[in-house]
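Every protein chain except one is present and positioned as in the full complex.
Naming follows writing order (A and B), and every chain is counted from residue 1.
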Amino acid sequence: MTVTTTSVDLDTARSNQQQRRMPGDHGRPLTQSRGLARALRILSTALIALWFALPFLPLVLWSFADQWMHPAAFPMETGTDGLTAAIANGGGRAFLHSLALSLVVAAIATPLGAMAARALSRGQVRFGKAITVLLFSPVMLPPFAAVLGLNVLLLRAWVPPVVGVVLVLVAVAIPYTTFSMRAAYAAYDDGFDEAARTLGASSRLTLWRIHLPLIAPALARSAFLAFLVGWSDYLITLVVGGGHLVTLPLIIASSASGVGNESSVAVLSLSAVIPPLILLGLIARSRNLDPGRQR
Amino acid sequence: MTAMLSRPRRRGVRATLLVLPAVIPVAIVVIGGIGTTVVQSLGLMPLVGTPALSVKTFEGTDDLLSSALLSLGIAVVSTAIAAVVGFFTAVLIISGNWGGRIVGALSAAAVTVPHLVGAASVGLLLSDSGVLARIFGIPPESWPALVAGPTWFAVIAEYAWKESAFIALIIVGTLATRITSYDETAAVLGAHRGARLRFVVLPLAAPSLLVASTIAFAYTLGSYEVAWLLGKTYPEPLSVMALRLFNSASLTARPEAAAVAVITLLLTAAVVVLAMLGLRRMRAWQ
Partner (left out) sequence: MTTELMTSAITLTSVTKSYSTTAPAALHGVNLDILPGTSTAIVGPSGSGKSTILRIIAGLEDANGGRVRLSGRDVTALLPEQRGISMVFQRPLLFPHLTVLDNVAFADRAAGVSRAQARKQAREHLEMVQMGTFASRSPQSLSGGQQQRVAVARALAAKPSVLLLDEPFSALDPGLKDEMHAMIASIRAAVNPTILFVTHDRDEASAMAERIVVLENGQLLQHDTVDHVFHQPASLAVARLLGGKNAFAGVIDNGVHHSAIGAVAIDGDVGSGRATLVFRHEAVTSTLRHATSGADAAALATPHADAAACQRLGPRELRGTVTAAVQRGPRRELVVRVGDADVHTEAAPGNLLSVGDPVTVSLPCEALWTVPA
């Protein structure tokens, strides 16, 4: 009888010791604290949680307040008056406009950013540094400074206002999509594409069946950032759109600058907060397709 | 032979074609927008009349200095608060405890909120008949003027709130994958918690903290809607001033608005250059 060799060779083994444990997991003494340190830690956690949560409080309270006279600490009557007023102000249409605008911006800025990131991460672009600076510059650019000039430029070029809004928002979103895709491509292993090609796949097939599925999670994150740019914008839609495109932030601004329509502002604001949160939840749940480190 | 020679060049052309679709809209908006604004500010693009080069818009615009100082003040204070809160938030999130997870979820939620919505909520929260005043039972006349008051409290609070979440997420993004192993290494070398924070976590986070703070600062300096909704009417920050002039009926106001925009651009550029110099120094000792 011969015993087969079970070598003590363990290249695949590390996975077991490093099974994706986070620092705070049970049994990790480094991030556990005791005594006074523990009390301080809980206190600071609570304070920071309060800091981030507090601005959401008036939205929730006012959204369902039909009657809330001043001295009362909490709404006296709850109901859907705020919702009714918000819809009467054109909230429904504005919501749809916002959604359409953000989706269009994401649909354009994401592939543009991904393509630029792909080329830049391979270092084959002439003037790569200058192009990187240019693509990043909209983040630092005060939107009103660009918009004042652009407004004149786009009017003289007969660009329809809505197209102008999309153009400017795409330019503002491109830094986010480009740089999040660049991070993804920095970690991307070209070996997968090469392996597919050596297995007989055409470049088109490799793109659709190998490349895109592997970078899909990063594309989703980029698209989310571009969506947020469109969804959050107020000034560009106001000035470049010139009133032709009424989005949710425009309605919120006109309601909030008035007096006495708190519950309508709260409902509109809540409806502007919830869609990104849903998308965020979806993205957080979709896990990276992690091919692992294959050496 | 020719095929081999032309290969790298073709690859270069392909790369350029991949970059171009992103470069074109950005170039139109950045170069076109800034260029037109600068041309307008110099009186070369008046709504009526003949173009004539002049810098009098920069002298003739009243209160430009006080507005610039106000804008800078708001940006400095809110970015400083955001940087400190953001860094400690990131440390909490990275520690990975249940508290860190809650803070992580809340700060991610804050990042997705549009600034205008944040401003509306902060207004509902902090005004003299706001939610906090009601919860504490303080009558409007005794409540401090946080909204539209002389301290610009509500404006700074909104910026600090949103940007602290942004800064925290940027730091977490760059540290999350590698901080645990460095933290453990420092611990087995005998460094206690305070020393690890000072000698390991802070220096490793510093470059991304600087970059994120610079982005937050530039945003705050150029942002309009928060100061417009929650601020005082006089003096006004640069962005509010520029938009008021832009929308005013006066024909001379357009070049003045453009001049305000150019001032803001220059301030932003100066801050970005300073930050890049700082970043280079940081990288130098890396």
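Quick note on the criterion: a residue touches a chain if its C-beta (ideal position, glycine included) is under 8 Å from a C-beta of that chain, and two chains touch if they have at least 3 such contacts.
Just so it is clear, the structure is predicted and the values come from calculations on it, not from any experiment.
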{"item": "Sole contact to the chain not displayed, among B:Leu189, B:Leu251 or B:Leu277", "value": "B:Leu189"}
{"item": "In subunit B, positions touching the absent partner", "value": "181-182, 184-192, 195-196, 199-200, 203-204, 206, 282, 285-286"}
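Just so we're on the same page, only the chains that are shown with their structure count from here on.
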{"item": "Gap in Å, rounded to a whole number, between the CA centres of subunit B and subunit A", "value": "16"}
{"item": "Footprint of subunit A on subunit B - complex, ascending", "value": "11-12, 14-16, 18-19, 21-23, 25-30, 32-40, 45, 85, 88-89, 92, 94-100, 102-103, 106-110, 112-125, 129-131, 134-135, 137, 139-140, 158, 161, 164-165, 179-180, 183-184, 187, 193, 214-215, 218-219, 221-225, 229, 239, 242-243, 246, 257-258, 261-262, 264-265, 268, 272"}
{"item": "In the complex, subunit A residues that touch subunit B", "value": "22-25, 30-33, 37, 41-42, 44-46, 48-49, 51-59, 61-62, 68, 70-74, 112-113, 115-116, 118-120, 122, 124-126, 131, 134-135, 137-150, 152-153, 167-168, 170-172, 174-175, 178, 228, 231-235, 239, 249, 252-253, 256-257, 262, 265-266, 269, 272-273, 276-277, 279-280, 284"}
